[in-house]
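Only a single protein chain was left out; the remaining protein chains are all shown in position.
Here the chain labels run A, B and C in written order, and each chain numbers its own residues starting at 1.
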Amino acid sequence: MVNGIIPPMVTPLLADNLSLDVKGVDNLTNHIIAGGVHGLFILGTTGEATSLSYKTREKLIYESSKTVNGRVPLFVGISDTSIEESLNLASIAKKAGASAVVAAPPFYYGLGQIELFKYYWNLADQLSLPLFLYNMPSHTKINIEIDTALKLSEHPNIIGLKDSSANIVYFEKLCHLLKHKDFTLLVGPEEVTAQTILMGGHGGVNGGANMFPKLYVALYKAAIARDFDRINSLQDLVMEISTKIYNLGSFGSSYLKGMKAGLSALGIINAHIAPPFQKFDEKEMNAVMLNIQNIKAKIEKVL
Amino acid sequence: MVNGIIPPMVTPLLADNLSLDVKGVDNLTNHIIAGGVHGLFILGTTGEATSLSYKTREKLIYESSKTVNGRVPLFVGISDTSIEESLNLASIAKKAGASAVVAAPPFYYGLGQIELFKYYWNLADQLSLPLFLYNMPSHTKINIEIDTALKLSEHPNIIGLKDSSANIVYFEKLCHLLKHKDFTLLVGPEEVTAQTILMGGHGGVNGGANMFPKLYVALYKAAIARDFDRINSLQDLVMEISTKIYNLGSFGSSYLKGMKAGLSALGIINAHIAPPFQKFDEKEMNAVMLNIQNIKAKIEKVL
Amino acid sequence: MVNGIIPPMVTPLLADNLSLDVKGVDNLTNHIIAGGVHGLFILGTTGEATSLSYKTREKLIYESSKTVNGRVPLFVGISDTSIEESLNLASIAKKAGASAVVAAPPFYYGLGQIELFKYYWNLADQLSLPLFLYNMPSHTKINIEIDTALKLSEHPNIIGLKDSSANIVYFEKLCHLLKHKDFTLLVGPEEVTAQTILMGGHGGVNGGANMFPKLYVALYKAAIARDFDRINSLQDLVMEISTKIYNLGSFGSSYLKGMKAGLSALGIINAHIAPPFQKFDEKEMNAVMLNIQNIKAKIEKVL
Partner (left out) sequence: MVNGIIPPMVTPLLADNLSLDVKGVDNLTNHIIAGGVHGLFILGTTGEATSLSYKTREKLIYESSKTVNGRVPLFVGISDTSIEESLNLASIAKKAGASAVVAAPPFYYGLGQIELFKYYWNLADQLSLPLFLYNMPSHTKINIEIDTALKLSEHPNIIGLKDSSANIVYFEKLCHLLKHKDFTLLVGPEEVTAQTILMGGHGGVNGGANMFPKLYVALYKAAIARDFDRINSLQDLVMEISTKIYNLGSFGSSYLKGMKAGLSALGIINAHIAPPFQKFDEKEMNAVMLNIQNIKAKIEKVL
């Protein structure tokens, strides 16, 4: 079972044609692993997977796998509207030595829960790597309902669920109902990692760990240790990132734009972002720059 | 500042014409207060406020106030689509000796955040009791966004917010941004009371405390004391209630129906429910009966 | 069976305390009836029913009924979250001589279709006036699904449905499935009255007929007569109102604010609007003023 902080890696892109920034992948992967994380998840929502061409996705799998080089388990997102393309990505992931794949529900058509169940069961049957379910209702238009998740947890090839719904009632229900099973429950939003760890969750797939991996690892460890002085001071910093870096700009994309702007301000990778988004303009970049240096200084004081 | 468990009281109704079950109000109020709760909230979503006539709402305010008799602070829901009716209810609450009123956004028309802000500011200006904001987007179609809540927290008459969104990311942001202010942040869903208390929230407006007030009070105290052995055993029972009493039936109303069925099975009040809902049929009632006795026995062992 | 244009009357309010503008009700009622309409519908969404106190709603029923004085059938909205208040309003309507009542689904709790069906059937059983169903999913969070509407059409007291979903596929299905029954199907959005009349619909509950009743009556008649030269020139004016009067301001409320601003610019009633809304500011009022005079001149040329 995987436990701990498994960052959803941002995908570094080159300016000119939005092809993969290979050197950036190298930098970022090493930066994250140096932070002591427990795994790495590529091609998720934070990784802009669905905005990338299949060639780029394939290249990213090989490049990041090469840099990871077995130091931590590698998880590969295969979310797609076409099951054939999901299976293609999964077989590339297998070849590249990934530990597991992660799939959100197909996200174009509206599905019923029975259709969703059959889809996942069928997918898991055909995969040679273990599968994490990925609950992301705001993007996929469907919630993997409790009963559906319970039934899917019976499949030998389905080993966990990552919940990005931000609905912690849902997450706690899963923790309660699955606590006697070997099934990994990870939470997406970093603002609630500590809380869910305290109550029995297994880890966090936290975007902020692209910028500050040590912060999230430290928070995870403090939650495991129930060291509340430490939890409180670290959670404060997590909330500063949440409210000062992800909330600039006026659309839902501000999380993604803020993250890439932050990474660029920290000198780790550039801020280029794939359509349908555009990177922050200068004014927003300057705001991120200011805030991130401030936060970085505070983090360094605490860690 | 109010801290602790403030149950959203169920409204006992008579069978024949769905008028108020005055004896039931008395029973239930005393049962809840005997559990050591820190306040009582009538006419919320769990109290079916919007399904009741104004006469019934008025009667409930006076009856429950009489029974409470100052033992705990009384909070009165005034959520309405008509501001005039909200103000009427508030002035009745004032006369009856309530401590504060609670208002969700008006829920018929779709609103913009600026309109919502003006609505609440204007309402607070006209109230003689302090006001709690009540965030309930699934029912009102509008989220009280972070920025709106922050601006409203500046009003001297707005003293807190109850969040029933189940989105704990939202709640943690409010806790972070308002932590240096005297502003009460309460969470609705009982499944996350412990988590939010551990991280700095002030209390829970938990429906289950109608049935088992001592359980939720004990959980609150355990969270304050950071006594994890106790938190874990109590949280387990809270999750049993959540997954075995509120999840029967096939609609969103299963929470409300389950709650009233549970109270009836426990012999506290009858199960009558106001239109647009109908109480559980016999089969569902029997399932609740079985589950609730089981849970009750477990609770008695622990407390 | 009712056919034709049945305007959803705007509710004129006084500035000071938002009480009913009785003189305004008189003016507006007479203005609308002088336009040759086939009925009048008070206390709908356009009438801000849910924003008004019960006293104001009661007063409006009596005042408008007095002014209508049997010249056209009067329809009274009784939409409410409390069935008891709906029944109260219906009995006032009955006393005042109304022809029928109109009810949207209860709009606070989320309902299942079976619950909705039982609610309406039960309501119709208790009414002494015939009932129109009112489909308004954007405001009530529930669509009266085709099957539910068909089953409800079997109730002897349910005589029609007003559809404000703007989903004309839904409306055409109802027209098709109910065409051999004596069941009235009216459409809300004025932009599609002509189309639905051409295909078998029975009429329009069109807000713009508060300002220009003759325009909508003429369009209805042209559609009945299949006079396409006339339809085209009138529809053009309807679309100008739609795109130049209802689309100012930045929220969903721009329809309501534009309508009251337009009526005020035309000198028929003042522009006061009930909370949660606020009337247009001066800039928006001036834009309406300019546009409405322009449109009025064009309408007078054609009619």
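The rule is short, and it goes like this: a contact is a pair of C-beta atoms (placed from the backbone, for glycine too) under 8 Å apart; a residue touches a chain by one contact, two chains touch by 3 or more.
For clarity, every value in this text was computed on a predicted model and none was experimentally measured.
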item: Neighbouring shown chains of the undisplayed chain, as defined at the top; value: A, C
item: Contact residue for the chain not shown (choose from C:Asn122, C:Thr243 or C:Asn286); value: C:Thr243
item: Residue among C:Ala15, C:Ile114, C:Met199 or C:Leu303 touching the omitted chain; value: C:Met199
item: Selected residue (touches chain absent from view) among C:Lys23, C:Arg71, C:Lys181 or C:Arg226; value: C:Arg226
item: Contacts of chain A with the absent chain, listed as residue ranges; value: 18, 45, 50-54, 56, 81-85, 88, 105-112, 114-116, 118-119, 122-123, 138-139, 141, 250-253, 256, 274-278
item: Interface with the undisplayed chain - residues on chain C; value: 146, 166-170, 172-173, 176-177, 189, 191-192, 194-196, 198-200, 226, 228, 231-232, 235-236, 239-240, 242-243, 247
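The working rule: only the chains that are shown with their structure count from here on.
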item: Central chain (by mean CA position); value: B
item: Whole-Å gap between the CA centroids of chain A and chain B; value: 34
item: Chain A and chain C: spacing of chain centres that average the CA atoms, whole Å; value: 49
item: In chain A, residues with contacts to at least two other chains; value: none
